[in-house]
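Removed from the display is one protein chain of the complex; every other protein chain stays in position.
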Amino acid sequence: MGVPLYCTKIAKRFGREVEHEGHSHGMHVFAAPPSVVVDLCRFLKDDPELRFNFLSDICGVDRYPQTPRFEVVYHLYSIPLKWRLRIKCRVDDPPRVSSVVGVWKTANWHEREAYDMYGIVFDGHPDLRRIYMWEEFEGYPMRKDFPLRGYKDTYNPFGEEKTETSSSSLSDDQDNNSSQPGEKR
Amino acid sequence: MGILENRFPDNVFFSTADSIINWSRKSALWPETFGIACCAIEMIATGCSRYDLDRFGIVFRPSPRQSDVMVIAGTVTKKFAPVVRRLYDQMPEPRWVIAMGTCAITGGVYNTYAVVQGSELVVPVDVHVPGCPPRPEALMHGFLLLQEKIQKSHVLRRHDPESAMAG
Partner (left out) sequence: MTDVTVLNEVEKDGGGTQEILLNLGPQHPSTHGVLRLVLELKGEYVARTDPHIGYLHRGTEKLAEDFTYTQIIPLTDRLDYLCPPSTNQAFVIAVEKLLGIEAPERAQYIRVMMTELSRISGHLLIVGALPMDVGAMTVMLYTMREREMVMDLLEMICGARMHTSFCRVGGVREDLPEGFAERIREFCDIFPQRISDYERLVARNRVFLQRTRGIAVITPEDAIDLGLSGPNLRASGVDWDIRRDCPYEIYDRLDFNVIVMEGGDCYDRWKCRIDEMRESTRIIEQCMRDMPEGPFLADEPTVSFPVDKELLKCSMETQIHHFELSAYGFKVPAGEIYSCVEAPKGELGFYIISDGSEKPFRMKVRAPSFVNLQALQGASNMDYLADVVAMLGSIDPVLAEVDK
């Protein structure tokens, strides 16, 4: 199997900005800095020879304590040509990436999920709100430094006690969890 | 009525008021159509063709205002707990709660930041039905246990220790 067309085309169009990170388990991986992700996605989608028209997934990853700490991973698929590829975008803390909602509408909820779970801010997202947790929830649960069982409250007596360092980033109204998340409009 | 029809003179039956009231209460338990997760599918299965809850007088009602049993069928999350409480508060008394499945009983395997560790922390539970999810037979057993509990409860009779001793 030779080098697929999209590898050469990406190299030709973006040069050294987008790095080819090799091939693992049947998928080519590209690393793109946050500034070119949207351009790269639009190029892959609109190019008549590539047609990556289907965005499978956007996934946030926390590499704590490595730096750069966060990764946003895009999985693309081309329905007519049956290609899959992965784009990685590494960002520092605090994480900010441009939104690809303008390229694929489906990115909307994926990005909201990454924002909710990791606190990755997507610039240009039309409606960046929490999607799973309620609006008053403090912290980003999927981050590696967030305890699995959350912090102790009336609903979860097994949670971790809040320490000084964690309570500085978390406000006190989390304590009694009866802030009635479901009732807020 | 078959063989019983037109066979008896006018009769007066003696019973306690409590047992009449409890008998009528337990024979028409109306649970809410209120499913949360996997257990809801088993609850639907219990209500549908093969298991047919209707024969116990158990008929699902979509509104909490019309129902007297709440089957918590699934994981109660912290986001959903206020809703469960509100639904419970909307039910007219007397009301009962069945916690169906391990998640509803203790949170189960989901001891995470998002899950309430047992619906007891939100509403008072009368019957726990273990299983993940419980089989329809188990849910039916739960309903029968609840009926038994209702039959033994006091409605009009004063609740003092002596009568409790007498049974």
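Structural remarks
Think of it as A and B in the order they're written, each chain with its own count starting at 1.
We take it that contacts are C-beta pairs under 8 Å (C-beta built on N, C-alpha and C of every residue); 3 or more make two chains touch, one makes a residue touch a chain.
Note that this is a predicted model, so its numbers are computed, not measured.
For the chain that does not appear, the touching partners among the shown chains are A, B.
Residue A:133 is the one among A:37, A:50 or A:133 that touches the chain not shown.
Note that of B:22, B:77, B:106 or B:119, the residue touching the chain absent from this view is B:77. Residues of subunit A that touch the chain left out of the display are 24-25, 27, 29, 53-57, 59, 61-62, 73, 75, 79, 82, 84, 86, 104-106, 108-110, 113, 117, 130-134, 141-142, 148, 182, 185.
Residues 32-38, 40-42, 44-45, 48-50, 62, 64, 74-75, 77, 79-80, 83, 86-87, 90, 109-110, 112-115, 132-133, 135 are the ones on subunit B that touch the missing chain.
Basically, only the chains that are shown with their structure count from here on.
Averaged C-alpha coordinates put the centre of subunit A at 44 Å from the centre of subunit B.
Within the complex formed with subunit B, the residues of subunit A that make contact are 132-134, 141, 146-151, 154-159, 177-178, 180-183.
Only residues 78-83, 86, 107, 111-117, 121-122 of subunit B touch subunit A when the two sit together in their complex.
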